[in-house]
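Heads up, this is only part of the complex; the chains shown haven't been moved.
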Amino acid sequence: MKRSDGRQTNEPRPIKITTHYNKHAEGSVLIEVGDTKVICTATVEDRVPPFMKGQGKGWVTAEYSMLPRATQVRNQREAAKGKLGGRTMEIQRLIGRALRSVVDLEVLGERSITLDCDVIQADGGTRTTSITGAFVAMAMALDKVARERKLAKFPITDFLGAISVGVVQGTPCLDLNYEEDSQAKVDMNVVMTGNGKFVEVQGTGEDSPFSRQELDELLRLAEEGILGLIEVQREALGPIAGLIGNLAHADK
Amino acid sequence: MKRSDGRQTNEPRPIKITTHYNKHAEGSVLIEVGDTKVICTATVEDRVPPFMKGQGKGWVTAEYSMLPRATQVRNQREAAKGKLGGRTMEIQRLIGRALRSVVDLEVLGERSITLDCDVIQADGGTRTTSITGAFVAMAMALDKVARERKLAKFPITDFLGAISVGVVQGTPCLDLNYEEDSQAKVDMNVVMTGNGKFVEVQGTGEDSPFSRQELDELLRLAEEGILGLIEVQREALGPIAGLIGNLAHADK
Amino acid sequence: MKRSDGRQTNEPRPIKITTHYNKHAEGSVLIEVGDTKVICTATVEDRVPPFMKGQGKGWVTAEYSMLPRATQVRNQREAAKGKLGGRTMEIQRLIGRALRSVVDLEVLGERSITLDCDVIQADGGTRTTSITGAFVAMAMALDKVARERKLAKFPITDFLGAISVGVVQGTPCLDLNYEEDSQAKVDMNVVMTGNGKFVEVQGTGEDSPFSRQELDELLRLAEEGILGLIEVQREALGPIAGLIGNLAHADK
């Protein structure tokens, strides 16, 4: 099969992570995956939400938004509508859940990290790109926390990346752009850790249910793609990359 | 492993579907899966949402809610809070998507079916129970539509059931109740058609990422469980069951 | 006059109260009055709303809702609209006020009882049916409180029932169903205690003002009807019925 932008079925789009993109945030990146561009900032606060108080544990949460003209047709702002849409809530719950899976909340202590993922240009895969970028911003912020608050160990237990896969014109493909995504019969988002375990697998075949065999092939593509993303994260993080999972691995 | 309620790991809870539970709705059931009880009603309207107008196609959508005291601790009503929570939106989007996957919207014509799933008592698996019950209510309503509006063929292309699976105390288990669900390290909801294809696979390992092998075992359990649910649906539907997928299969 | 369902003008519809309908709530019933069906649950919490704090007194409040397809035509959910309608607020204020009139809030102490009245099928008289059912759920919950917290006496001072009356085709009638209610020129809801005193009298003649004589006849019908409802409550409550008003009467 020939993909619309000439890529192989297992070929991801070019990815670029610019760190320290925001001068105020404790951690921040601009992540570009093809034409999808997301600003991810990490904010550290020395308090936790009410439902977590007094447990000696930290919290990681995420918010997701698209600028109105991130898309081909302008979207009305959710602030103007007065409420968050279902899609937004679903995505930000996913991002938060995914990031928490690789943070040792007890090591973090009663602090919270908020990851803001703001899509400034969208071309497919905004939720997975947000996760991949937010992980880097979070690691930068936690490095700052670990150093300033002298944490016993680094609270991130493993790398974490996310990518979309789907069945386009009958063929399983990696990292769909918007055009492919809108034609895909099956659409799957996969979040995986550095040691190859799944954190989230969300496949949907609204227009056409999928077989076990298709599912297996999609998971294989995603696995391969995410390992590639993690290499880019490692490079962007530099020395911080070396802290991830070091001690945490040992005593888990 | 011994499950808390004595079930085998691959043993579902008792299921009961009471049809014609509501005298006003075009289709309705009370579905009970263990102590989880959901009223599902199907409403037929001869119009479609604005974004679907003029396409000659129909629409299927769902709304989900829990009575405040469906749970052990009373939940504040979303109507009183003034907005739908993220969990509710995520679930009702899932139910709608799942049901649409087995409806031929062109055969349906410019009509919409709204499935209301109201949980009157919750004990785990409310979203999958809602899908399983809503399918029956929808089939009843579409039978009424098909007869009254003389549709060319029956618009449901296949059966559809849903179940939750998860890894509890290290063991993959079928159909988790609330107690198991709150301890599960991995939690997965699977929606499948009568001919064994997946419509939705949503697995999450927030507390503990899961391996490919665990994923495979969970999918196997879900597959077996859903085929059992479909037998109960078939029985509840009686003669209507015979219409499902009949003609649709032929020319697809 | 011949009523549409063959009843005499002073004949109520069949009433059925199923207790322990919900396994989580401290008190719960399914009440059926003709085709009107309401689930009433009572939730006990060991705290009071902010405006009641520090007075050593308890609080009783109610919430009311209809499932979207409780009615012939589907109603949009108030949670989806983002606000409670005027009718809902009016009804839940009425239910709360009515129940409080027979509870000794000082005996109750700094606790609150929330009555959730969810109409699962509507055929007229949903607000009065909610009051009659909520009274039973509340008594069950307070029995639990009285035993567990060793209250000095039982905090319910009297029975409480409610019924609707109205002028249909010129004739005062008891317990209107939906069809009658939509034709009625005058519509009145009456809430009364076991010893025959009025707690609420709400009569409205929007389409046709009513005379003092009609008012008198409506009150007479309501009085008779409510005494009948209280007999059913007494039976449903079994031994708990004996506690109501016992000590409270003595020292009031």
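Per-chain numbering from 1; labels A, B and C assigned in written order.
Just so we're on the same page, contacts are C-beta pairs under 8 Å (C-beta built on N, C-alpha and C of every residue); 3 or more make two chains touch, one makes a residue touch a chain.
Predicted, not measured: the structure shown is a model, and the values here were computed from it.
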Total identical subunits in the assembly as filed, 3 in place: 6
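Note that only the chains that are shown with their structure count from here on.
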Groups of chains joined by contact, in the absence of chain B: A | C
Greatest separation from chain B - chain, by CA centre: C
Fraction-based call for chain B against chain A, same above half, different below: same
Centre-of-Cα separation between chain C and chain B, whole angstrom: 34
Chain centre separation (chain A, chain C; CA means) in Å: 52
Inter-chain centre distance, chain A versus chain B - centres from mean C-alpha coordinates, in Å: 29
Residues within chain B bordering two or more other chains: 83-84
Interface residues, chain A side, partner chain B - complex: 83-87, 89-90, 92-93, 97, 100-101, 158, 188, 192-193, 196-212, 215, 219
Complex contacts: residues of chain B adjacent to chain C: 22-25, 28, 35, 39, 41, 43, 45, 63, 65, 67-72, 74, 77-84, 88, 114, 116, 118, 120-121
